[in-house]
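In what follows, a single structure is set out as structure tokens and then discussed.
Left out: one protein chain. Kept in place: all the others.
Moving on, here comes chain A:
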Amino acid sequence: MSASGATMTAGRTEGVTSLQRFTRRRSTIAFLMTLPLIAVIGGLVVYPAGYAMYLSTLNRRMTEFIGLEQFAILLDTDTFWMVIAQSCIFAVSAVLLKALIGFWLAHMLHDIPAKGQRKWRGMLLVPWVIPPALSTLGWWWMFDPSYSSINYLLNVFAVPSVPWLGEPWWARTSVIIVNVWYGAPFFMIMYLAALKSVPEQLYEAAAIDGATGFQRLRYVTLPMMRNIISITVLFSLIVTFANYDIVRVLTNGGPRDLTHVFATYAFQVGILSGNVPRGAAVSLFMFPLLAIFAFFVLRGVTRRNKEES
């Protein structure tokens, strides 16, 4: 019995070429199935990133290799330091506000009975669904110095008009407001999902243990949502840091370049002013900043996942 079995196995192996065996391996199949995605990422992310790195080492006319000269020049200009500062202020304050407002909205929605929840959820998601370039045009009109509907309302209540886009601090505030308006629903929907996944019995146990509403939030809800919060904040920080459309449409970097963020400044320098290598260098500056932040956030998430769930 065992002898005949061995012969059979041997017979089967002989007829199979090594190529056939290679294609039958599970890891090979897995690789082939992910190949389209790998190709897309390679073509749209890896290649442009590599090319940008190469470009940033060239001189303005792209004829000569000049090493890290472009970065040195950038770090020597006040405008660029201003762009770094503005990018950080913009991204950090916008993400914080989005996170807080999203959290608050998610709680409000969570308390609405399931029946009425859908329509509110749908309406609150609208800002996130409209293409930001379009909705920003709407905001631009509301901020317009002559026709601002917001100023009109303010005037009704005897508040003087605000130079929304004309004055540096107000312009900076305006881009943050629009970004928060656009991005808060994303936080809301992520937090709502997280809230729904907290078992009801934990709240009941906490209520019996003596927790007040605030203590339940502090000791049950927040710890249970920590991973979602960190991942959402990380994701949003990356997207907000690299924001282009809102600033471009609303202020185009002005007044006096004071609202530029990395992406709009890179476009300004690289495309509009024609210094492609320096534009590439500007956009590459985002990478190390975000990489460090992502490292710490993801490490925390992995550690907690191991301990809890």
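Keep in mind that, in the parts below, a residue touches a chain if its C-beta (ideal position, glycine included) is under 8 Å from a C-beta of that chain, and two chains touch if they have at least 3 such contacts; residues count from 1.
Please note the rule applied: contacts and distances are computed from a predicted model.
Remark: of the listed names "Acetyl-CoA C-acetyltransferase", "NADH-quinone oxidoreductase subunit F", "Quinoprotein dehydrogenase-associated SoxYZ-like carrier" or "Sn-glycerol-3-phosphate ABC transporter ATP-binding protein UgpC", the one matching the undisplayed chain in UniProt is "Sn-glycerol-3-phosphate ABC transporter ATP-binding protein UgpC".
The chain omitted from view is touched by exactly one of A:Gly67, A:Gly166, A:Pro223 or A:Gly274, namely A:Pro223.
Touching the missing chain, out of A:Ser18, A:Thr63, A:Ser146 or A:Gln201, is residue A:Gln201.
Residue-wise, the contact with the chain that is not shown comes from A:Gly210, picked out of A:Pro36, A:Pro160 or A:Gly210. For chain A, the residues touching the chain absent from view are 199, 201-202, 204-212, 215, 219-220, 223-224, 226, 304, 307-309.
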